[in-house]
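Input: a single structure, listed below in structure tokens.
With one protein chain held back, the other chains of the complex are shown just where they sit.
Chain naming follows the written order as A and B, and within any one chain the residues start at number 1.
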Amino acid sequence: MSLAIRRQSILPGFGLTLGYTLVYLGVIVLLPLAVLVLRASSLGLAGLWDIATEPRILAALRTSFSLALAAAAINVIFGGIVAWVLARYDFPGRRLLDAAVDLPFALPTAVAGIALAAIYAPNGWIGALIAPLGWKIAYTPLGIVVALVFIGLPFIVRTVQPVILELEQDVEEASATLGAARMQTLVRVILPTLAPALLTGFALAFARGVGEYGSVIFIAGNLPFVSEIAPLLIIVKLEQFDYAGATAIATLMLAASFLILLTINLIQAWSRRRMGHV
Amino acid sequence: MSETLAEWETRPAKIAWAPKTFAITFSKSPVAGEGPVLASILVGVTLVFLLLFLVLPLAVVFYEAFANGFAVYWEALNAPDARSAIWLTLTVAAIAVPLNIVFGLAAAWAIAKFRFAGKSFLITLIDLPFSVSPVVAGLIYVLLFGAQGLFGPWLKAHDIEIIFAVPGIVLATIFVTFPFVARELIALMEDQGTGDEEVALSLGASGVATFFRVTLPNIKWALLYGVLLCNARAMGEFGAVSVVSGHIRGLTNTMPLHVEILYNEYNITAAFAVASLLALLALVTLVAKTLLETRFKDALPGKSRGH
Partner (left out) sequence: MQIRAVDIFKNFTGSSARPALDGVSLDVGSGELVALLGPSGSGKTTLLRIIAGLDFPDRGSVYFGDEDASKKTVQERRVGFVFQNYALFKHLTVAENIAFGLEVRDRQTRPPKAEIRRRALELLDLVQLTGLEKRRPAQLSGGQRQRVALARALAGEPRGLLLDEPFGALDAKVRRDLRSWLREIHLRTGHTTTFVTHDQDEALELADRVAVLNHGHIEQVGSPDEIYDHPATPFVHGFIGEASALTVDLRAGNLFIGNHQLPLPGRSGRTGRGRLFVRPQDIVIGEGDANGIEAEIVAVRRAGATRRAEIVIPADAGRVEIDAPAAVNFRPGERIPIRFLRGTFFLDGEGAASSLC
């Protein structure tokens, strides 16, 4: 079939490489995912619904989604500022910080998890500072947010930064010649231009945050109904040999990822239509 | 246009009339920048935020690792369980990364050098593992190969262990690092087109010779870039591996899993000692990645447009 739809080309190896790609993709990714979907469908929609609405699972899903949402929102604001400053300002150490933004991509999540827990624990560098005020970050939902902000930061910065670099200076100047104060230019001209990138970054960080496990469990406290995240509950269910429960949670999370993926594509299509570019 | 550009290139990145702040704007236009107050706030927020979320976590790893002196640090790394964890991590990466390189090369060749229906859908499928939670990635292999899994009984009958054994760890690692090499190569090779290869073939080179003498030199830096990221994730993966490993000390513990065990046993210094090795790996990866981006940005996909 590949021969029929393939463009005339003198390059060799199309059948071999495409075939290998499809087999490898099928074995490693598609077949295992299909098994998950198969298992879930054997539960039936009603069965899926019953499991998903179990109080502990519902609480875990709510925790994962709401805190990932909060962390992504924090990242849109601060990550947006970081991207702006890294793109537009120069100061000692800028290049170092720019490179360091990718640290959450490169640092194993378990390492990030114990490091954040150590910093924000009541006896940690920052935990000790705020403990006298009666504040607690580690082992509370707040700790989860901290971990998810760490994990999500590069998604926002690396999505927005190139768009800032591509902004045309004369558009800002045009705004100024029309009488707009700098703040008006930022809010009325620059922010709307960056909006698609900010939204995309938000969705990416949110998607990553919902599924994140390693960096969260050390700082979360993992208290059922309070600070237990959905991925952890999958593991708990597996350890209890509750395969149906684990499958149901995983299926819901997978569906959420696809929904977010779809949203990102829609955002980009909308942006292309509106602005005539990505 | 050309005049404007020429003048802007020679323009210094500072505002002559603005009060001196420690940060100066890159803005090439004196009116397209924030005032000194807003600029200071923005730069200040950035510095505090990045200090809190990037610098401190990295610092605390090494601080805690060496909190009880170098001897204790060395002892923690030299413990038999730690050594076997390090060995297992290297083994898993040594299997998973080459497999994903071969896949990345094959996929990029098929996708970038030929035109066929369903191409963008195929790219979406290749990127799929990025949007799957690592725990779900582990779970799907349990559902496939676990005792209760699809092939569980068959595997048990033939005495093959995948889950709670090294093959499961390798599989989960391959899954989570699946797209790294492929997506770098696809993006770059689509930019490069097929011209070079067509010339080589027309000069009489064989397909294999064309690949090794024309294509590979063109993509080597992007390949290295993808391998770096792939390797960092392969050695550092925690969630997916955690589900399939079974946490058998000395046998199925990778470094990140060993960190968890030590940490949960309140062996904090040892946990951070092993973690410091992983942090070092992350730093080496970042430095190499940054070097590649600055030195060879024209040989990397989509990074040649930077200012």
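Definition applied: a contact is a pair of C-beta atoms (placed from the backbone, for glycine too) under 8 Å apart; a residue touches a chain by one contact, two chains touch by 3 or more.
Owing to the predicted nature of the structure, the values given are computational and were not obtained by experimental measurement.
Undergrad: According to the contact rule at the top, which chains on display are touched by the left-out chain?
TA: Result: the unshown chain touches A, B.
Undergrad: From the list A:Val37, A:Ala174 or A:Ala244, pick the residue that touches the absent chain.
TA: Answering carefully, the residue with contact to the hidden chain is A:Ala174.
Undergrad: Looking beyond the chains shown, say which of A:Gly44, A:Gly93 or A:Pro192 touches the absent one.
TA: In the full complex, the listed residue that touches the missing chain is A:Pro192.
Undergrad: Where does chain B touch the missing chain, residue by residue?
TA: 1-4, 6-7, 10-12, 16-17, 29-31
Undergrad: On chain A, what residues meet the omitted chain?
TA: Spelled out for chain A, the touching residues are 168, 170-171, 173-181, 184, 188-189, 192-193, 195, 274-277.
Criterion: only the chains that are shown with their structure count from here on.
Undergrad: Which integer distance in Å separates the CA centroid of chain A from that of chain B?
TA: 15
Undergrad: Within the complex, which stretch of chain B touches chain A?
TA: Result: residues 13, 22-29, 31-35, 38-39, 42-43, 45-47, 49-50, 52-58, 60-61, 64, 103, 105-107, 109-111, 113-117, 122, 124-126, 128-129, 131-136, 139-144, 148-150, 171, 174-175, 178, 194, 197-198, 201-202, 207, 210-211, 229, 232, 235-239, 242-243, 255-257, 259-260, 263, 268, 271-272, 275, 278-279, 281-283, 285-287, 289-290, 305-307 of chain B touch chain A.
Undergrad: Under the stated contact criterion, what part of chain A meets chain B in this complex?
TA: 2, 5-7, 9-14, 16-18, 20-21, 24-25, 28-33, 35-36, 39, 78, 81-82, 84-92, 97, 99-112, 114-116, 118-119, 124-126, 149-150, 153, 162, 165-166, 169, 172-173, 176, 182-183, 186, 207, 210-214, 218, 231-232, 234-235, 238, 241, 243, 246-247, 250, 253-254, 257-258, 260-261
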